[in-house]
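Yeah, one chain of the complex is gone here, protein chain that is, but the others are all in their spots.
In this document, chain identifiers A and B correspond to the written order of the chains, with residue numbering beginning at 1 in each.
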Amino acid sequence: MDDAKLKSIIEKHDRDPANLLAILMDIQKEERWLPKETLKALAAEMNLPLARVYALATFFAAFSLKPRGKHLCTVCMGTACHVRGAPRLVDHIQREFDVLAGNTTADMKLTLETVNCVGACALGPLVIVDGEYHGNMNAGKMDRVLKPIKQE
Amino acid sequence: MSHEDTPKGAKITFQVDGRACEGFHHESLLGALRRLGFEVPSLCFHEAVSTYGACRLCLVEVQKGRKSRITTSCNFPVTAGLQVRLDTPAVQQNRKIVFQLLLAKAPASPEVRALAAEYGVHSTPYKVSEEAKDNKCILCGLCARVCTEVVGANAIAFSGRGSHKDMVAPYDEAAEACIGCGACVEVCPTHCIGLRETPEIRTIEKWHRDLPLQKCEKCGRPFAPTFQLMTLGKRVGMKLSDFKVCNDCR
Partner (left out) sequence: MANRIKSVSDLEVYRKKLLAARDPKRKTVAICTSGCTAYGSMKLNTAFREELRRRGLEQKIDIKLTGCHGYCERGPLVVIHPAGIFYQRVKVEDVPQIIERTLLKDELVESLLFKDADGKPCPHEDDVPFYKHQMRVLLANNSRLDPTSLDDYIALGGYQSLAKALSKHTPEALVKLIKDSGLRGRGGGGFPAGVKWESCRKAPSADGVRYIICNADEGDPGAFMDRAVMEGNPHLVLEGMIIGAFAIGHPGDPRGYIYIRNEYPLAVERVGIALQQAREYGLLGKDILGTGFSFDIKVNKGGGAFVCGESTALMASIEGDVGEPRAKHIHTVEQGLYDKPTNLNNVETWANVPLILERGLEWFTGIGTGDVKDNPWGGSKGTKIFALVGKVNNTGLVEVPMGASLRDIIFKIGGGIIGGKKFKAVQTGGPSGGCLPDSLLDMTVDFDKLSEAGSMMGSGGMIVMDESTCMVDVARYFLHFLAEESCGKCVTCREGLVQLCVIVDRICAGQGKAGDLELLEELGNTVADASLCALGQTAPNPLRSTIRYFREEYERHIRDKRCPAKVCKALITFSINDKCTGCTICAKKCPQSCISGEKKKLHTIDQSKCIKCGVCNDVCNFDAVSVE
């Protein structure tokens, strides 16, 4: 992230250390992850300890400290999704794309993540692919949704 | 007068195992107990920094009014009329399990083993994971609190959360903000940080930090990391050139 962009994000949040979480969110929105160099620049620009920035970035599950792939597939692991078969869905995608949850395929095509409930419990198991919600999923439907990505 | 109106630090009386004791309003119960000569085990408490409540060893039973409960004493505020009981069966039982958990977390720490043994706990029924085998750190956070609250260097902090929580320098790389003062090494209850020195370099092992040492112009002995002198000097408006000689030669 270039300096001007970073500064504009910091300014948008009034340079207030209390808004660090929101600042990190905005950085991630731009970059899709939190690059080390950007966090170091952020700490220096806001005159904050890097240790504090790193602590926050690693505490919250929303942040990724590794680059994400072109596509993002997030499987909801809420209780309702769990009892309706979400773990098997994750197993299935892991096998199909040869990637473990929390990681990205070697070709950087797909990142597979899990989330602890998105509040669409009546539609479980639920999977979000590139921002689009897909309810009542099973292995077959999953394959259809992910087919275009697989064939890319 | 309700206790909300009592000024902090006002002298009050409270009871420990039925004995009347003097304390100060809203001081740390563990601090008070230690001052009064009671023995309560703890690993994460230090008078110089804020209380944290991580190690869960300083358990006591407290009673205010009719309600009695188990709590850590380090972060429990003393108030007038508080009744404290030290070695109740519930305290002993819970403390035993806390020791067992610590033995599984930091099996390589002689300090943890010795303290547990003092309280009759010699082994753990819990699993020691592969990565814990050589571990001494109990994640009490004293190092980071000293670094932040006393030294003001803010070089280290906890990373991650839950079972992934760890105490590392950012990215587990050399902590650039570390001034090599060694305060963390000093307060660490399990001596797991490590400080090495050659005539030229001081190394803080856990934070991967190597700091060149400043030599005294008079006696020639290395007396402090140059970066430490620069950092602390800046805070009080002094330059590095103001620190040419060690304390002994001054």
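Operating definition for what follows: a contact is a pair of C-beta atoms (placed from the backbone, for glycine too) under 8 Å apart; a residue touches a chain by one contact, two chains touch by 3 or more.
What you see is a predicted model, and the numbers here were worked out from it, not measured in a lab.
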Report summary line: Missing-chain contact, candidates B:L101, B:V150 or B:L195, resolves to B:L101
Query raised in the report: Which of these, A:L56, A:C73 or A:L110, touches the one chain of the complex that we don't see?
Result: A:L56
Requested in this report: Touching the absent chain in the whole complex: find that residue among B:H164, B:R235 or B:R250.
Outcome: B:H164
Report summary line: Residue list for subunit B contacting the dropped chain reads 4, 26, 52-56, 59, 70-72, 75-77, 90, 93-94, 97-98, 101-102, 104-105, 125-127, 138-139, 141, 158, 160-165
Report summary line: Had the left-out chain been drawn, it would touch subunit A at residues 16-22, 24-25, 52, 55-56, 59-63, 77-84, 88, 91-92, 95, 115-124, 126, 133-135, 138-140
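Definition applied: only the chains that are shown with their structure count from here on.
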Query raised in the report: Can you give the whole-Å distance between the Cα centres of subunit A and subunit B?
Result: 35
Report task. Would you tell me which residues of subunit A are touching subunit B in their complex? Result -> 36, 49-55, 58-59
Requested in this report: Flag every residue of subunit B that touches subunit A in the complex, lowest number first.
Outcome: 144, 154-161, 169-171, 175-177
